[in-house]
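Have a look at this one before I ask anything.
All protein chains but one are shown in place.
Think of it as A, B and C in the order they're written, each chain with its own count starting at 1.
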Amino acid sequence: MQFDVACTLSYAVSQPVTALFNIRPAATAQQRILHETLLLTPAIEVESMTIAPNGNRLDRILLGAGTVRLDYRARVELDVHRFDPDSVAECPPAALPMDILDDLMASRYCEADRFANLAHKLFAGIPPGHTRVTAICNWINENLDYRPGSSDAHTSAIDTLTDRAGVCRDFAHVGISLCRALGIPARFASSYAFGLDPPDFHAVFEAWLGDRWYLFDPTRQAALDGLVRIGVGRDAAEVAFANFWGGPVEPLDMQVSMVRSDGGVEDATRTTDAVSVAAA
Amino acid sequence: MQFDVACTLSYAVSQPVTALFNIRPAATAQQRILHETLLLTPAIEVESMTIAPNGNRLDRILLGAGTVRLDYRARVELDVHRFDPDSVAECPPAALPMDILDDLMASRYCEADRFANLAHKLFAGIPPGHTRVTAICNWINENLDYRPGSSDAHTSAIDTLTDRAGVCRDFAHVGISLCRALGIPARFASSYAFGLDPPDFHAVFEAWLGDRWYLFDPTRQAALDGLVRIGVGRDAAEVAFANFWGGPVEPLDMQVSMVRSDGGVEDATRTTDAVSVAAA
Amino acid sequence: MQFDVACTLSYAVSQPVTALFNIRPAATAQQRILHETLLLTPAIEVESMTIAPNGNRLDRILLGAGTVRLDYRARVELDVHRFDPDSVAECPPAALPMDILDDLMASRYCEADRFANLAHKLFAGIPPGHTRVTAICNWINENLDYRPGSSDAHTSAIDTLTDRAGVCRDFAHVGISLCRALGIPARFASSYAFGLDPPDFHAVFEAWLGDRWYLFDPTRQAALDGLVRIGVGRDAAEVAFANFWGGPVEPLDMQVSMVRSDGGVEDATRTTDAVSVAAA
Partner (left out) sequence: MQFDVACTLSYAVSQPVTALFNIRPAATAQQRILHETLLLTPAIEVESMTIAPNGNRLDRILLGAGTVRLDYRARVELDVHRFDPDSVAECPPAALPMDILDDLMASRYCEADRFANLAHKLFAGIPPGHTRVTAICNWINENLDYRPGSSDAHTSAIDTLTDRAGVCRDFAHVGISLCRALGIPARFASSYAFGLDPPDFHAVFEAWLGDRWYLFDPTRQAALDGLVRIGVGRDAAEVAFANFWGGPVEPLDMQVSMVRSDGGVEDATRTTDAVSVAAA
């Protein structure tokens, strides 16, 4: 399927700042960028780089005082790999690629070191595999309230489990923490999400099962086969769509959109299949 | 200078576990491994890998039930780069290598997002550069008690700043958090430390200044030019010398040593120079 | 029923300290102190006071350097009031005695302000009354591990719910937090507990239902009709059996005992009745 994704971000800047954006879809074998444009108003030089090993595509821009607007558009060919969930096994730490082991460790918003007991109580009795991570997502969905405004930039998985409320970012952090506590590598993924209402950037997570990363959305707000993945990292601390250094910046506007561009009807549905968009 | 570093670790294992060790010195242009041996008793297959991009050298070993002992020895040629601290400037986010920007972000034990105000109150008035990071280390050394047993595996920089006590790991976490809050990339580094008393693995941190990583030890317990760096990462969560999955493991013994092997007298002193052992 | 309760506490004191003990059973209409002795070795003056409004009976003692031993013994006539749990209703905030309302507030180890959502998700659907507080205790008992050594003097209800493990103190804190979050006044109670194995001080909690305080033990380790209540307070911060000011004190020994003294066989059983020992 082909999608057109776009975002418009504008800011009031009172003193020169260094801005770092992470809004471009990742370029992978299964997610091809057909064409893309980034327009700055006023025109400003953009320094772009793809960061190894995660493949995040960053733009660094020095913003002068004044109003700045950023328009990004891309057409993306998405080649979702679907699998029968029952056929996707967990990969024990003994067999994991060694450079994946870092994704078992605790991070700023995912204190996996504190969740060993809870994770085992809730999920040790469920047969390992894709369906166990789905069980984690189901539990999150049933036990946490999705409530805009209930969390902030300092909210971690311990906070979310205590408060039993959060947004997509928080749901992902809880899912990641529980996976890691069970020995399943997991990482945070930002994305464009087809059909998300209201339109916005979306946060999901990926768990390493079998021989690749699989997508999971514990909010159940987006279809897994309609996700165009942007950046991945340990947690939201590493995958913000915008970071600023040098002073405060006032957000003026943010628009995110995603539409089918291949003439297909909008039939992306909430799949229950195992879905992967990352290279094996 | 040449050093012989060694460690002996032994464990009682009650059920098969996957162990991951991070005890080998990093191999860099300035830190050459002349020879090394890793001996497992009983003999067990070891899977070794150097992880990009950090260069951490990991050993994965499947331990069966019983007692296991690991002996590691290496001769390391250390070519410390010394600089006049006054000549080492900070590098603003606008000029940092883009793949270093992740080291500005908050992590499990370094909640830099919470330290912006404190860092600016304490250190914004100090001229940027190597001497400012030294000022951070001095402040830590003067305001925290070094007290074995005062922290555990869940202790973060917020905890340490509240309790005003910790060990080398905690001192490093506070230093990293304050640097990141000031826009200085910083990361955790484990090491062999010449002259450390009692001998043990040591934790320090690196801050990116000018065009390279510089070493800092807020505990003041080790000479910076006598540090053989092992692993680097966001914080202790990523640089444990040992991780285990699959069950509890009982540590039986741990010995760490580091001696001069070039006939030189033990004259490594607590340098006040800026010291770097990482590739530029 | 009559019980003989006793405790022996001994300490090594290196510099003069002020000690405050809260080890005497409360004297209430239903819990009569028939006789009691407090012996200090060496002999030291003891300042005793019953504190309003809770009725805690405190002993303040100035300990000089050296070894000190405290022996306390009491015979207590316990007149437990039993009720049919189904007949004990909750008392809404509108009808509560106004001087009980403080026991709805958050305290050091019972962050009830953070548990509103969790408490309503778990227990809002259960009919109000004594049986709902029993449901809270059942949930705690089923979802937390009783594990000596898993908590310390700083552990709060948020910590315990995260770690899913604790001791009697922690179980009580979770119970209190959940009750308060539902609008049920609750407080911490220390006690001698008949049949507790191994013998020790015990921590339970009281919830205000109907027109009085009822006892609850989410650990299920003691029979409710075999509890001799010592002190009550917001949480463990206010009901420690010993506090010291002026320097560190090394505990040398602690013995706690409780036996039937009325010739009755040891037939105190784990009652499922609603039990109250506090004045109405």
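Just so we're on the same page, contacts are C-beta pairs under 8 Å (C-beta built on N, C-alpha and C of every residue); 3 or more make two chains touch, one makes a residue touch a chain.
Not measured: the values here are computed from a predicted model.
Q: Relative to the complete complex, which of the depicted chains are touched by the chain excluded from display?
A: Looking at the entire complex, the absent chain's contacts are B, C.
Q: Of the listed residues B:Y72, B:F115 or B:F171, which contacts the missing chain in the full complex?
A: Hidden-chain contact among the options goes to B:F115.
Q: Of C:D86, C:D102 or C:D262, which residue touches the hidden chain?
A: Touches the omitted chain: C:D102.
Q: Among the options B:V5, B:A165 or B:L178, which residue touches the chain absent from this view?
A: Selected residue, touching the omitted chain: B:A165.
Q: So one chain is hidden, and I want to know which residue out of C:G66, C:G246 or C:G264 touches that hidden chain in the complete assembly.
A: Result: among the candidates, C:G246 touches the missing chain.
Q: Mind pulling the chain B residues that touch the left-out chain?
A: Against the missing chain, chain B presents residues 114-115, 117-118, 121, 143, 145, 158, 161-165.
Q: Taking the full complex into account, what residues of chain C touch the chain not shown?
A: That gives, for chain C, the contact residues 18, 20, 47, 49, 51-53, 58, 60, 62, 92-94, 98-99, 101-102, 104-108, 110-111, 113-114, 153-154, 183, 233-234, 237-238, 243, 245-246.
What we mean here is this: only the chains that are shown with their structure count from here on.
Q: With centres defined as the mean C-alpha position, give me the chain A-chain C separation in Å.
A: Centre separation, chain A to chain C: 47 Å.
Q: How many angstrom lie between the CA centroids of chain A and chain B, rounded to a whole number?
A: Roughly 30 Å, centre to centre.
Q: So which bits of chain C are touching at least two other chains?
A: None at all.
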